[in-house]
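Okay, structure first, notes after.
A protein chain is absent from this complex, but the other protein chains hold their places.
Chain IDs A, B, C and D follow the sequence of writing; residue 1 opens each chain.
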Amino acid sequence: QSASDGKVKIGILNDQSGVYADFGGKSSVEAAKMAIEDFGGKVLDVPVEIVDADHQNKPDIASNIARQWYDTEQVDSIMELTTSSVALAVQALSKEKKKINMVTGAATTDLTGKQCSPYGFHWAYDTHALAVGTGGALVKQGGDSWFFLTADYAFGYSLEEQTGTFVKSAGGNVVGAVRHPLATNDFSSFLLQAQSSGAKVIGLANAGLDTANAIKQAAEFGITAGGQNLAALLFTLAEVHGLGVEAAQGLTLTEGYYWNLDDQSREFGKRFFERTGKMPNMIHAGTYSAVLQYLKAVEKAGTDETEAVARALHEMPVEDFFARNGTVGANGRMIHDMYLLQVKKPGESSEPWDYFNVLATIPGKEAYIDPAKSGCELVK
Amino acid sequence: MVLSARGLTKVFGAFAAVKDVDLDVHHARVHALIGPNGAGKTTVFNLLTKFLQPSAGRITLLGTDITNTAPDKVARMGLVRSFQISAVFPHLTVLDNVRVALQRPNSLATQFWLPMSSLGRLNQRAEELLSAVGLLDARNTMAADLSYGRKRVLEIATTLALDPKVLLLDEPMAGMGQEDIGTVSGIIRNVARERAVLMVEHNLSVVADICHHVTVLQRGEILAEGDYATVSQDPRVRTAYMGTEEA
Amino acid sequence: MSHTTHTATEVRAERAPTASFTYAAFLLAGLAFLLVAPMFFYPIFLMKLLCFALFACAFNLLLGYTGLLSFGHATFFGGAAYFTAHAVKEWGWTPELGVLLGVAGAAALGLVMGFVAIRRQGIYFAMITLALSQMFFFFCLQAEFTRGEDGIQQVPRGHLFGFIDLNVATNMYYFVLAVFVIGLAVIWRFVNSPFGMILKSIRENEARATSLGYSVAHYKLGAFVMSAALAGLAGGVKSLVFQFATLTDVTWQMSGEVILMTLLGGIGTLIGPIFGAGLVVTLQNYLATSDFPVTIITGVVFMVCVLVFRRGIIGEFYASRLGRRLGFEHRH
Amino acid sequence: MKPLLEVRGLNAWYGESHVLHGVDMTVGEGEMITILGRNGVGKTTTLRTIMGIVRERKGQIMFDGRDMMGVPLHRTAHSGIGFVPEERGIFATLTVEENLLLPPVVAGSGMSLDEIYELFPNLLERRSSPGTKLSGGEQQMLAIARILRTGVRLLILDEPTEGLAPVIVQRIGEVLKTLKERGMTVLLVEQNFRFASRVADRFYLMDHGQMVADFPVGELPERMDMLHKVLGV
Partner (left out) sequence: MTMIFGIPLQAFLGQLLIGLINGSFYALLSLGLAVIFGLLRVINFAHGAQYMLGAFVALLLLQYFGISYWLALVIAPIVVGLVGAVIERTMLSRLYKLDPLYGLLFTFGLALAIEGTFRYLYGAAGQPYSVPAALAGGTNLGFMFLPIYRGWVVVISLVACIGTWLLIEKTKLGSYLRAATENPVLVQAFGVNVPMLLTLTYGLGAGLAAFAGVLAAPVYQVSPLMGTNLIIVVFAVVVVGGMGSIMGAIVTGYMLGIAEGLTKVFYPEASNIVIFVIMAIVLLIRPAGLFGRDA
């Protein structure tokens, strides 16, 4: 009953210098450290160590580092894995090496679908959950006609398509869509098209700077003032902070966590803020949760041996400030509640980083794909 | 007659640099093109070698119409020029400069699978050419390190390497010392035994010395034609070009 | 158009006659080292290094020997990776056929890009290749078969010629090594051939080469396609090594990286880019786990190289006293 | 005569190649000096070194009593030296007139634009066309003309007659004489011996990066033998 090599070692592999550095980045490493500290710094009487690396959004660098970690540095599991090409590559490698990986930074449902792994877990969110959250739930709030601004690549299409499905199944309709190239600076043409469509909701099926610029320019062109709502399909607290409430007000989005939700989440948020100077988003909190759950699983399994820990992870419920009523499907998907959030008006915000009103809670069962239908071959 | 032009005209914008020039260059003769600065001599060269496309007129090389042929093709047909401003390959050795020119006629240019040593069989010919122009001692010098005059000599050697049927030389003696002028005159006279040479030259003693036929150009038009003795007595040529200087 | 600026692109006299022996000795030592290297180093890391080294050498073929700075070589590297990965994964081709397809695809891309780009020289050329490769990037981003930002994942390595199992790390390594050595040999021959000589002369004085009857555009295009094909060779093999092909390899940042590798190693030297690639790859790996942001370091290395270290590692070595005593010659 | 330019023990290098090996010469105020020498002996280099373009140099250069060794290149002209380079240096992106007006006027004694156009009518005709669209000879005229405007006291010319039609060569000879009458000092390098002998007051003969002889124009007949040996004239 012990760890194989006298220690349990966790690797945080994410983007620390590139476009997704705000999304998780170095702060996620801090979140992981907090999880280890909260757990007591030791598991099975051996110390828990952490290593981290910046994969620079390059799958080959990520794959190289992961390999070295597994082969020569006795790393037992790798967490976060921002961006889907990296996550898929490292998950494939982990599968081959029989090691555990827990993804909190990538969105693709393939991780727990066609390319699932018995040792791979997908923690914080995925495109499906975002689509259900923003698409389905918003229709119930009255936003029943939609126009999409979609980034012109696979990620954008799948967000648009999935969201569209939920919009329709909730009784709404999609009046149109326009595809814009990745890394577009100027959205005014597209926004004018969206405006003239008369849709109640303009869905932004894009990410990062594209979303931020679209929102900013929508305000400039008086689109939100004209009564249309913006819904960002992948946008987190960190980006809202970057954009400022002035420009972002009224925007709706879905996250798996919001720090100002209740006492539990506030407590973590405050602690995280003290260490990093910013409030956590769902990626930070998700990484915390993943690390914590992993340690719990090691403890339960009584070993850090992969098969046993993976079994424990699959069996154990997840219950922390991040995941309420969390369960893990046979495909590795951690199913937990999501929140439909709306950005407050500048006057409403009572303290720094107090940006969201919670419009609705989406139960995990609705938010995530039923593992049985995920297309993952591990699910019988 | 190997090269001939009829009604050759070149207009730059509103300015006609060459106007309706007829020119016949014959085998085994040195033909000089002279004229005041800006008369259009270099432009005629550019037209003949197809570095410029004529605005009007036709050019025939060895019986083939080349009015619309690309410059490298023209060169392959045997019409080769030198430049007024010296043109060598500065960071190749003198020997390599000549060998590059030898490669094409010897069909050793596109073989990317052969070793460099396959060029060795060009050495003998290259060295012959170099010694003919007195550059053999500099065979391993980088062309960039040659003085101006020796660069011009090298350029002539490279040009000869192509064994051209027609040789166009733009002021081959410019910037050359007296002794080199003698050498180069000798070379030109020699090569002209088997080919046609058309040259632009301001050094009248050279023209008088080696040219069989002279065409005088002025303001883009032919002013006079004939052998040197005739042309140099033409009063119009004297005022427009030669001044009072004795040849 | 006849004045050529030469410093960047000058072909270094790679070896003086006296250096032949030293040079051969170095090459043999290097080869021997690579043969036993997997015993001491991480094989995947070595393979990655070899792929990038070949890529850099292919790039250098163009820059160092024709004076054309392509800012779009990622297109060939990353494009070939996609082609190979797709052929092997979706069509079940054997690895060698997959790689050949990658090479052919890269050559075809090279033909198209080259056709447009060689109409201009110098920096224009660089900018045009950059723009065209950006077009290819967007194509890859949007095309169905590349799977967008997921990339083509879990590419099977398969069996070389149907019977050598490339899933065995050593087999894979020696396969990559063989490809690398062949690629290098091709470059060496290409550069030191009658064709290479004409390339040099074109770079030195284009108008003069034309007047000697060489159709400059064809020669340049030939070199461009050759360089693209070899870059494709590197990219195709890389996709087998890592078993995926992603967008990273077609971004313009990748084109920038290969320039850095070449610059760092020594433009116009045959083996310089190998060292440059080794250094960059190692550095990226190392910086991944340090606290320094990689882009800043890369940027600064670039600046320092250009300012004080232009000849690159190998170039500086050739020019150093030791290098000269060993018989290497270096003009600057 | 008061020396305007004095050069003592001038050495110059291009990288590692040592080209000038102790050049000594003196140019008196108002004199017209011609440097003769075969190709590659360092004539151009001498001029460029005096001008301050070649900066790897040792020795002494005094101009008008002032030490020029420490003067930065862009101040040389302001001390009163004008330079017409061998390769002419006409600017392609500038029109003929812009080329003419380019060098800053350093003293009031220069020629006016009208005088210059009178001297070189070709330039007047093509004044608004781009500089390098001129023929070779026209470019040479332009290169000389533009320095005449600036009012320098010492004019340094590198093979000014190269590539010029005989009429123009004559005209340049006349121009130089006119300039001399106005008190201009001229230092020139020439291959065209006939031309040189017509304009120069004094000759320097150069070989292997040194001045090997110097003699006034009057001694020319008796020196012909030596010149023949050194120059092949």
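One rule holds for everything that comes next: a residue touches a chain if its C-beta (ideal position, glycine included) is under 8 Å from a C-beta of that chain, and two chains touch if they have at least 3 such contacts.
Because the structure is predicted, anything quoted here is derived from the model rather than measured.
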* Structure fact -> Across the complex, visible chains touched by the hidden chain are A, C, D
* **Touch with the omitted chain, as defined above, among A:Lys216, A:Arg271 or A:His314** => A:Lys216
* Would you indicate which residue among C:Ala131, C:Ile164 or C:Val181 is in contact with the undisplayed chain? => C:Ala131
* Structure fact -> Had the left-out chain been drawn, it would touch chain C at residues 1, 5-9, 69, 116, 119-120, 122-124, 126-128, 130-132, 134-135, 138, 142, 252, 256, 259, 263, 293-303, 305-307, 310
* Using the touch rule from the top, list residues of chain D that touch the missing partner. => 51-53, 73-78, 82-83, 85, 89, 91-94, 98-99, 101-104, 106, 150
* Which chain A residues would touch the chain omitted from the figure, given the whole complex? -> 17-22, 25, 152, 178-186, 188-190, 192-193, 196, 208-209, 212-213, 216-217, 220-222, 238-239, 241-244, 246-247
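By our rule, only the chains that are shown with their structure count from here on.
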* To do: Go through the assembly and pull out the chains touching chain A as well as chain B.
  => C
* **Centroid distance [mean C-alpha coordinates] between chain D and chain A, Å** => 76
* **Rounded Å distance between chain B and chain C, as computed from the means of their C-alpha atoms** => 42
* Per-residue overlap in chain B, given as positions that touch at least 2 other chains -> 85
* Asked: Of all residues in chain A, which are in touch with two or more distinct other chains?
  -> none
* To do: Considering only which chains touch which, label the overall pattern as line, ring, star, complete or other.
  => line
* **Interchain contacts (touch definition) - all pairs** => A-C, B-C, B-D
* Structure fact -> Listed in rising order, chain C residues that touch chain A in their complex are 42, 44-45, 48, 138, 141-142, 147-151, 153-154, 238, 242-244, 246-248, 284-285, 287-289, 293-295
* Complex contacts: residues of chain D adjacent to chain B -> 17, 38-40, 44, 86-87, 122, 126, 129, 133-138, 140-141, 159, 162-170, 191, 193, 231-233
* To do: Under the touch definition given earlier, write down the residues of chain A that touch chain C in their complex.
  => 16-18, 51-61, 63-65, 67-68, 71-72, 83-85, 88-89, 92, 108, 110, 115, 152-155, 181-182
